[in-house]
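Just one protein chain is left out here, and the rest sit where they should.
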């Protein structure tokens, strides 16, 4: 196995330990070069031109789309809409599907652990349409029980919007089971895959969801590119969201007819450069392999959680089982505010996140105003985890609690 | 003056003549390197982190914003919202301002030469709110007269949405005059600057517009980044458009309060990489200088139009004055369909666009189903224009019309 | 084949001197076909006698490739049964998509096989198939195409 870490210049340029991978990943040289190469050899506005460069740009863009379709388990290319990120993908569904299909008295079911991006769009739909948001709640270990979802998903439920992997607890939700149950109640299911796609093979058909949203930047692609998978039958019936160039068929002064899928949902000049970067990231992930990614992350997570368990003043949120964390370990430290943890660790060149992690309702639910989070990816090392633990164990002393 | 063309690898790698700059520009090495450097040295999720890399990423992103604010004539940083492109910028205004401020019986004024991106969003608002779209029409030379706009902008007008430079005729509209008149009637004015920002110094305060939208990719920045300028007083009163992470203050299960400007309008992980690219493109444009850009484009446009005037079977649209084309020359050829022109020229490695240029109502207005368009930028050369003219003059023969 | 050569040797003849362009008197089937992105816009008329295409004509405008293609198509389908014409359309579209390449099938297409190289010009594919697609549509769904 070659040393993948060598591909990440930023990780080899100093002694920083980057443990904020759940916020955004680093990008390997291969991805950055793929984007530059696109601009240096095939740059033109795709979809519009009759000349070679534009045809090449169109090919590059559309084969990135096929690659994404493949990556999500072999769906149809036209079921993939490129967006900026998970947030835009979910907003697209909220505006185009939600606003037209949710009515007064209906219910939208989410979990209390949703990222704000999978909550606020539904708050908007609920508010504008007079619907009610219903919250699935997990147990201490982060698990949403069958009883929980079967009691809250009902005939009134029109949409179930659920995170695949929680960005705070790292837990993987039982999306397939919930989707199956939700469908039996006539609801449509959206899965927020922002935290799963970097870490595990995803098959949206096996998950059985109707929509699946994710971001490239969390899986080594550039910022600025993400995607939405939607079942063709649903996408076809939906109205466009953004309108403008590229997504039309005929336009008169007062009217327009729309292009076919997927272009109907991609208004304006597309981000072909970063789509090419996403395709390169998928190639890179395939080269590394999810088997290796999972194995490496589990080894590191075990080391991390075992080490933190030796610090009695630390509380870890979520499952006690290190295999259920997807590399995400969220914690608090007695007497030390998470922001201070993060700042002190930064003095030691350790990057961890502190705050509400865009999941304030979950913070309220677990009763922590703010937490610290270390999140790993396969390119992190055991040596980094050990150094992290050593630095972490020094934080309380810095904060005046003696050794 | 150094040879700027050397900075564009794609232009130096073969004998292609790229005359589709109005669709998208090429990017100089400096821009591509700025993006890569960001990812190699400062990559983290901006706005969220307490550690050095995230602070550096935040700095990079926010100074790109200041640079854009400066580029548009020295507006406030918080008046700049980053978007994917012009299309998204205009949709933001249509959804957040239009849907809340246009009512039944109101009018929205656009010109008949608008790009679909500055038309379809207003069609949507008009349709959903029961308002009427009113069209300003230019004369043969593309000019919108004072009589035209004073007769159509009335007390009923709530929004005037007007292109700065037409992507078909290259004409610069009298935006400042129209904005002043529109304001006297109580309307709000949006200017679509997609085609002006690459070619001329823009000062939104002198234009007097309330909103100004543009795309990075047409001015040498990467795809995937654009911006919206909005007057602070208006933006503050507007509801958010996309919702999710980063744009909130407090979130409870059923409610949220929003972050301050500009973050209120930037939901989800931002495209910091490409924003850095846009900043580098602005630096690059400054280095080249708009004086040089205009002078060079005019020289090339004159050569081009003079040459085409010698081909009696060619009809050019818009002004006869080459200084009023912003490098854009749209034309038809007797007996030859524009698609065939473009395909034949492509055989000679000449890239021009053919079609409706995302401006179908203008095509209907000028009575051409489709046209061909050659659009120049400062990095094009006289030699290229001459070679283009030679190839163009050979098209009719290829199409069977004898020499 | 280079595109210029294709124009010179095949397309121009049919585009500039079409054989089947014009308005048909009392057609049995009529259908309009359009390529929104290019503006190609044709109306195809067929006369059917005893299940066979007795005549085919078209009107409209568009690029040379779309016009030549429909003119060549008319040459090929006049005299064929409906089933046969549908099958030939499948062969043509398969060729343009690059899926049908065997000599025998291409021979069936006769002169229309000259458009094979359009397979390498994705932007022109829609132009080349417009006529064929319209004919297939009207033969398979005659209720849409009442004359």
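Which chain is which? They are A, B and C, in the order written, and residues in each are numbered from 1.
Keep in mind that, in the parts below, contacts are C-beta pairs under 8 Å (C-beta built on N, C-alpha and C of every residue); 3 or more make two chains touch, one makes a residue touch a chain.
Keep in mind that what you see is a predicted model, and the values were worked out from it rather than measured.
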item	value
Touch partners, limited to displayed chains, of the chain removed from view	A, B
Contact with the hidden chain (one of A:326, A:344, A:366 or A:392)	A:344
Residue among A:218, A:264 or A:356 touching the omitted chain	A:356
Per the touch definition above, residue among B:21, B:36 or B:58 touching the missing chain	B:58
Residues in subunit B touching the chain absent from view	49-50, 54-55, 58-59, 248-250, 257, 259
Those residues of subunit A which, in the complete complex, touch the missing chain	336-340, 343-344, 346-347, 355-356, 369-370, 398-400
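In the analysis below, only the chains that are shown with their structure count from here on.
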item	value
Chain centroid nearest the full-protein CA centroid	B
Chains most often in contact, by C-beta pairs	A-B
Approximate Å spacing (C-alpha centroids) for the pair subunit B, subunit C	39
Whole-Å gap between the CA centroids of subunit A and subunit B	31
Subunit A and subunit C: spacing of chain centres that average the CA atoms, whole Å	47
Multi-chain contact sites of subunit C, meaning residues that touch two or more partners	37, 121, 123-124
Subunit B residues counted as touching two or more neighbouring chains	339, 343, 346, 355
